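Here's a structure for you.
With one protein chain held back, the other chains of the complex are shown just where they sit.
Let's look at subunit A:
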Amino acid sequence: MTEALTPQAWQAIWLTLKLALITSLLLMVVATPLAWVLSNWQHKTKPFVLSILALPLVLPPTVLGFYLLVAFSPQSTLGGAWVSITGHPLAFSFEGLVLGSLIYSLPFALQPLYSGFTQLDRRYLEVAQTLGLTSFQRFFKVVLPLCKAPAIVAFGLSFAHTVGEFGVVLMIGGNIPGETQVLSIALYEQVEALQYQDAHALSLCLLIFSFLLLTGLYRFSGKGALGWNLASR
């Protein structure tokens, strides 16, 4: 298998894993407090906020990619600010991909956490409050340990989803080896260039990897959800 993959393919695999890891770690930092706030928030505008956050789930990646491309342009506010701070444009850079992936995979991190938090038995929190724990302590000592399973599912799903990202990267990446040429783009290039043998090898790798990751997640979420249910009773 090692011989079947070109050095360029290995570079793409490494880059993809790096992107997926950074994205899903950052997403956990962003999505966990966001999901907690949302699960405790009641307001008539809530459906609108939830829809906005779920949009990347249903929007074609090309739409997202197009908006990002326009926003990344040095003539726009975001793109212009980025150029003046870092000295290079946001589009066609690894940082640009991370930003794009954060938006693209946000619902995949947010939704498991949100449903985990809403299903949480509030009596634990009330007990914790009577014991004198601050809201900060309650979150870290009660909520998070109880929601380990949804958190791991959220991490795994956003990781897997970022690995499989194609449309957005195609539009904002610019296909630079080692910088923005992720697995799916390298694969696309091989198929387009009629290098079907290389494409087969890389596709198979991606297939096996995604399958293993999902199997692990399902096994874990099955067990985890069960344990969580038992604990809440």
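Assume contacts are C-beta pairs under 8 Å (C-beta built on N, C-alpha and C of every residue); 3 or more make two chains touch, one makes a residue touch a chain; residues count from 1.
The rule we apply is simple: contacts and distances are computed from a predicted model.
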Name under which UniProt lists the unshown chain, selected from "Lactate utilization protein B", "FkbH-like protein", "Sarcosine oxidase subunit delta" or "Molybdate ABC transporter substrate-binding protein": "Molybdate ABC transporter substrate-binding protein"
Residue in contact with the excluded chain [from A:59, A:83 or A:125]: A:83
Chain not shown: contacting residue from A:6, A:39, A:73 or A:129: A:73
Positions on subunit A contacted by the hidden chain, ascending: 69-70, 72-76, 79, 83, 87-89, 91-92, 170-171, 174-176, 188-189, 191-194
